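Only one protein chain is missing from this complex, and each of the others stays in its spot.
Letters are used for the chains, namely A, B and C, taken in the order the chains are written, and counting of residues starts over at 1 for each.
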Amino acid sequence: MTTLTLGKALNNGLRKAMEDDPKVVLMGEDIGKLGGVFRITDGLQKDFGEARVVDTPLAEAGILGTAVGLAMRGYRPVCEIQFDGFVFPAYNQIVTQVAKIHARSRGRLPMPITIRIPFGGGIGAVEHHSESPEAYFAHTTGLKVVAVSNPADAYWMLQQAIACPDPVVFFEPKRRYWDKAEVDLDVSPPPLFSSRVVRAGDDLTLLAYGPMVKTALQAAQAAESDGQSIEVIDLRTLSPLDLGPVEESVRRTGRCVVVHEAQTNLGLGAEIAARVTESCFHSLEAPVLRVGGYDVTYPPSKLEEEYLPDLDRVLHVVDRAMGF
Amino acid sequence: MTTLTLGKALNNGLRKAMEDDPKVVLMGEDIGKLGGVFRITDGLQKDFGEARVVDTPLAEAGILGTAVGLAMRGYRPVCEIQFDGFVFPAYNQIVTQVAKIHARSRGRLPMPITIRIPFGGGIGAVEHHSESPEAYFAHTTGLKVVAVSNPADAYWMLQQAIACPDPVVFFEPKRRYWDKAEVDLDVSPPPLFSSRVVRAGDDLTLLAYGPMVKTALQAAQAAESDGQSIEVIDLRTLSPLDLGPVEESVRRTGRCVVVHEAQTNLGLGAEIAARVTESCFHSLEAPVLRVGGYDVTYPPSKLEEEYLPDLDRVLHVVDRAMGF
Amino acid sequence: MTAVPDVREMVDPVPGAGAPHLPAQPDLVQLLTPEGERVEHPDYALEIGDDELRALYRDLALVRRWDVEATALQRQGELGIWASLLGQEAAQIGAGRALGADDMAFPTYREHGVAWARGVDPLHVISLFRGNDLGGWDPVQLGFNLYTVVIGAQCLHATGYAMGIQRDGADAAALAFLGDGATSQGEVNEALIWASTFDAPVVFFCQNNQYAISVPIERQSKVPLFQRAAGFGFPGVRVDGNDVLAVLAVTRAALARAREGSGPTFIEAFTYRMGAHTTSDDPTRYRLAGELEEWKLRDPIARVKAYLSRSGKADAAFFDAVDAEGDELAVRIRKGTLEMPDPAGTEMFDHVYAEQTEEIAAQRADFLSYHAGFEGAEQ
Partner (left out) sequence: MTAVPDVREMVDPVPGAGAPHLPAQPDLVQLLTPEGERVEHPDYALEIGDDELRALYRDLALVRRWDVEATALQRQGELGIWASLLGQEAAQIGAGRALGADDMAFPTYREHGVAWARGVDPLHVISLFRGNDLGGWDPVQLGFNLYTVVIGAQCLHATGYAMGIQRDGADAAALAFLGDGATSQGEVNEALIWASTFDAPVVFFCQNNQYAISVPIERQSKVPLFQRAAGFGFPGVRVDGNDVLAVLAVTRAALARAREGSGPTFIEAFTYRMGAHTTSDDPTRYRLAGELEEWKLRDPIARVKAYLSRSGKADAAFFDAVDAEGDELAVRIRKGTLEMPDPAGTEMFDHVYAEQTEEIAAQRADFLSYHAGFEGAEQ
């Protein structure tokens, strides 16, 4: 057991992955001497050298496109996108190449590429530094998408993502980088593509991932004093979704709310609502409701607290669900 | 009244828009002498000159990025993306610039850009020529997204999209380019951002857009012989959605099925299912069901008939909905 | 070996992290040496009056003062972040003052000096870094686009805008700013292609400040950046970016060339980012102190001051007056920042579209009633 921030857990996870497999190569802007703008790669270039921790030219398509070539040559590239809003120059490579090459080649060219993206708001940043683009990737067949919420998952899931033979878009909740928790480095972790009940409850099932798991847990805690028993599930994997535990829960509670920072329209909540409604139709006492960002352009940071779902907005929607 | 193919209706619509507003400029690959690979811009460069019908260098980001600059200078660019699968190099410009500049400038820099995208499968093409990427755009705040299904809408909606002060992603059902219908050039068309009931019915509400409207109508027709009365709604606008007519319908029928070619996971059907369930919860006899492409990489063309929703698959899901 | 020449041997090296001395740069356009000596260049004559010279000094001094104040405000928690222009004042004032009224500038996030030259109120830039808005000025009226944070995206905008100028038959040009790091973005290279193909009246003004955050220029290009342009079919020129006169002359010439229909130019202003990338950055992690010391000897303001003093074009009273004006400016910026009202929450719903959608209008209404609920609860 060791106490780690989420950021440091990622750093340790990367180090472990690089020790375990000499084919792991990190690529990104400023990840070398600087250790990344969030220091997630701190010290790694010093210890593993410039061939394995590559400070790239400033071009995201270049990062992903060369990662594809490295993967074809047997490497396992781990690409850092500096901020969520800067992944789009690489979108063509991700959607038309990374996601399709396994199918195109009928398995002859696996694409074990990990794309690390610090995502979400709440850090008072300027434009493009607070986006939640996960639905763009989850909608893309051929990619797998996960989001971590805590240091232990950060440590394990990152290693699992790197070891995964498929491309994994790995979302890191940047505003939780500094959150600390105990991490047991010796357990064997649950499978990467699995969701997890993080708080048991009977009245309503609350789903969250990434930065909103903490918010969801706080909401559940607060609701307890109002006599509401809320079950919280950390989705962890966004594509594929692992809805088994969710359905089991919803069949008991009859009510479900999904929360994410991303704009609500066509966010992950839409897919989850559609699927859960289909599979639990006769158990539902209320429609699956969503708490997300408003469907507006991410606002200047002085307004982000009003834009982002928080404890109160979650409870507000929980109340609506309970009121059906 | 005049009989037009959908492609020719688009061509006429472009011509009309160019006549009406000298600021309209068409940009794209091969849209000049060649008239576009689908001939949608046929004859326009000859009649309006090279300054208004611009054969661009081969780079989609360049097309959209320069369109932004032209829009800032007061022009109304209409960009042709040659095929659905080739929009991604322009994705950064579309998502981080076109979609955000109005908000960034608090209205000082309107972005009246139309992005025409021939989309969908069924034409026996090679990779990247049969994609349905509409959800990527509908999920993007700041864009408006429409899809046309028939020649009359093609003619009118294209002109309306070009006249719209906001950026509009305009999806054209490429496999219906050669479908003919009567077009009344003198009526005043319904608003651009409105859906439309195209067949009345009582037992189930079937939603479709673009190429699938025809399929949906055929399915409704076929179901009639089984005694099922299906209402078909052509969504026409994907963002914003116009769910008023849908909700009115579902409250009567109690059942709803959405059909689209795009992969089902996080496709438009997800959002529609989530919203309709929320607004019509107590009227629903069955969950809103979806018929979409399978969640696989678009297959080689010999398999596309099996991949794409067709009359039979629609009816299969209609039957499931009726059976709840 | 004419067919496969080793180009790298033919060009002067670019200095990088830790390089203590600038190499001799035969291609560098300079009109004012680091020591403040006025020199001539065969291609770039500059007729400039004493008033204009003093005005340039004032610009340089005031934008530096503004920058210092903004950095302080950030340290005190009043701004979310600040991107300092320290060391790049001459590049920005030179370029900004070369612009004509009808020209349009397309900045990155660091062009406060150009903003100043275009008449943007510093508080309208500050409000962005404070998180109040995404840029408070009117880009159309001032001929100065909003800041663009996505690296390089503005180069295509500038090129498209220039294509609009062409269609309008206007006597104007677009000036696109970019950094050395930005030259690696595909979109930037596409802008060079478009500009060349369409002979667009656009000038690309690249401030090579030697770094993209921590990454030294060698990682982006092995040859001097200005040489990039020739391969796209138009001229490139390297100018001493710490020499406001040279920058002014070179940019004026390029803009004139653009306006008269002779197409684009790529300007590499060779300069140095004397501060951190932004207030969030820690440059000690990736560069040696000696490098900064070396560049201090080339300070863009000191050389103008030396020239003005030595040539008797300005006296102590003038410099004192500028200092005093700087202090006033700083006070105004500080006061304006502290008094800046927070934006209303509804703001975020109001500018997404030119034509509001029912969806967003409904969310706005929900937002209002949700917050009204709290107010009710609090009473």
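Note that a contact is a pair of C-beta atoms (placed from the backbone, for glycine too) under 8 Å apart; a residue touches a chain by one contact, two chains touch by 3 or more.
Source: prediction; values computed, not measured.
**Q** Which one, C:231, C:290 or C:373, makes contact with the chain that was left out?
**A** Per the contact definition at the top, the residue touching the missing chain is C:231.
**Q** With the full complex in mind, choose from B:49, B:124 or B:191 the residue touching the hidden chain.
**A** Candidates B:49, B:124 or B:191; residue touching the omitted chain: B:124.
**Q** In the full complex, which of B:30, B:248 or B:285 touches the chain missing from this view?
**A** If we include the chain that is not displayed, B:30 is the one touching it.
**Q** So one chain is hidden, and I want to know which residue out of B:51, B:200 or B:303 touches that hidden chain in the complete assembly.
**A** Of the listed residues, the one touching the omitted chain is B:303.
**Q** In the full complex, which bits of subunit B touch the chain not displayed? Write them out.
**A** Those residues of subunit B that touch the unshown chain are 29-30, 32-35, 37, 55-59, 61-62, 85-86, 88-89, 124-129, 265, 294-297, 299-304, 306-307, 312-313, 316.
**Q** Since one chain isn't shown, list which residues of subunit C touch it in the complete complex.
**A** The list for subunit C reads 1-8, 27, 29, 41-44, 184-190, 193, 196-197, 218-223, 227-235, 237, 250, 253-254, 257, 262, 265.
**Q** Mind pulling the subunit A residues that touch the left-out chain?
**A** 25, 51, 56-57, 59, 61-62, 64-75, 77, 89, 92-93, 96-97, 101-110, 112, 141-142, 144, 164-166, 193, 240-241
To be clear about the criterion, only the chains that are shown with their structure count from here on.
**Q** Going by C-alpha centres, which chain is most central here?
**A** A
**Q** Round to the nearest whole Å and give the separation of the Cα centres of subunit A and subunit B.
**A** Spacing between the chain centres: roughly 30 Å.
**Q** Subunit C: which residues touch two or more other chains?
**A** 133-134, 150, 186-187, 351-352, 359
**Q** Indicate the residues of subunit A shared as contacts by at least two other chains.
**A** 85, 88-89, 127-128, 265, 295-297
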